[in-house]
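Down below is the structure, laid out as structure tokens.
With one protein chain removed, the remaining protein chains of the complex are shown where they sit.
Order as written gives the chain letters A and B; numbering starts at 1 within each chain.
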Amino acid sequence: MSEEMLKVTVDKFIFLVPAGRFYSDAGVWVKPEDHRARLGLSDFAQQSNGDVAFVRVRPMGTKLERGDEFAEIETVKVNVSFPSPVRGTIVEVNRSLMDAPELINQEPDGKGWLAVVELSEAEDALSHLLDAQAYLAIVKGQAEAEMKR
Amino acid sequence: MPSERTAMPELPKRKVGIIACSGEEIAEGTVTRLAALRVLESLRPHETVTICLPLFLAGGEGDRAFARFHPTIAVDGCEKRCAARGTEMYSGKPAVSIVVNGDRSKDSSLLGTARRLTEVGMQVVDDVAGQIVRHVDQLLDLKRGRQTGPPTAGLEILQERAPRQAACSCGSGIPVATLQVAGREVTLLALPLIFAEFHEAGKLPDESVRNELMQAVKIYNSIPDADEAAYAHAVIQEYVAFCRENH
Partner (left out) sequence: MKQKILIVPCSGIGKSYGSVAREAAYRVTEDLCPEKTKLVPLALLVLGGEEARSELGEAKAITIDGCKHACAAKVVAESGGTVANAVDVPEVFRRHRHLKPSGIAELDENGKKLAQVLAEEIRELVGSAVGEDRHA
């Protein structure tokens, strides 16, 4: 099923942001799935950190508060950990990433997903997150700042 | 295939794309690589962008779109000019094409090998980096808007870059507008964006804004001096129409 994509170009870099998802300013996308949420890294997060060599995701059953580290990636450039944008329990982890961490770079919005979380908060579980347009603006600002460095 | 909705892009800062052939067979190929990296990493890091030639040739959308909109400098190790020809094939003729040691003023063997350059080779890296920097500075000279200065030996300066078509679908996201100027059709890059910025800033479409409009137009388009008055007239008329439609 095709998903509408927002796009921003900075220099030669093109960053895609699926329109129907939510985002943390750390670059984690959140896709609601009933009482659950699928989490992954945004296209901007994977491009700016580089080719993923290793990924570590907290195991199934882990209870998360908002802001708890739930995943870490290691690239040639950096080691980066990502805070959970939601409160809940990890119920699924993308095992494909163990053998193919490059999926995070190749399909950050699809097969490169990281984890599925059963949400603790019944209502307004995602209301604190950014919508696609707001995240797009952040991506543009951060990308331009990166170019100036 | 997911659909893409592009938000109206803001006018990007103009930069220069450097495309080095990085040819592995001869020392000059390595010279191109090191000279380009020196410019990109040290000498003009905020004014230049590297275009990765293999990615460019294999279909890199971002690199190709960048090279369509921004001026490029191709740096080649030999007369096969893979970087220059590749750029022209997929985006547009580079503004400048440099061939290292193109006049063969130096014995190639003095430069070393493709794998290891000698001191002489590293001096050539410095020279070529210096040439690239001079051209970057000229290409980004906004007041003059055109290259000046005599050609350097072994360096070919191609004709001044004509305005490029850059429809939204090409990937650069920069819209164009086609106007009638002195009886002929002319396409101006980024004109809709310039109008949108001016309109948003509350600048009225009258003669007082004419010079400012043309300064903005000349950042992204090459306007012959002799025709500037005709262009200015057409642009201000177009801006009047734009403001009326967006009132």
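Definition applied: a residue touches a chain if its C-beta (ideal position, glycine included) is under 8 Å from a C-beta of that chain, and two chains touch if they have at least 3 such contacts.
The structure presented is a predicted model; accordingly, all values stated were derived computationally and were not measured.
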| item | value |
| --- | --- |
| Touch criterion as defined above, residue of A:Thr89, A:Gln106 or A:Gln142 at the omitted chain | A:Gln106 |
| From B:Val16, B:Leu53 or B:Ala216, residue that would touch the chain that is not displayed | B:Leu53 |
| Chain B residues that touch the omitted chain in the full complex | 20-25, 29, 33-34, 36-38, 41, 50, 52-55, 57-60, 80, 82-83, 85-86, 89, 114-115 |
| Positions on chain A contacted by the hidden chain, ascending | 50-51, 53-54, 76, 101-102, 105-106 |
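Note that only the chains that are shown with their structure count from here on.
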| item | value |
| --- | --- |
| Interface residues, chain B side, partner chain A - complex | 1-7, 9, 12, 15, 17, 46, 49, 51, 61-63, 65-67, 171-173 |
| Of all residues in chain A, those that touch chain B in their complex | 2-14, 16, 18-19, 133, 136, 147-148 |
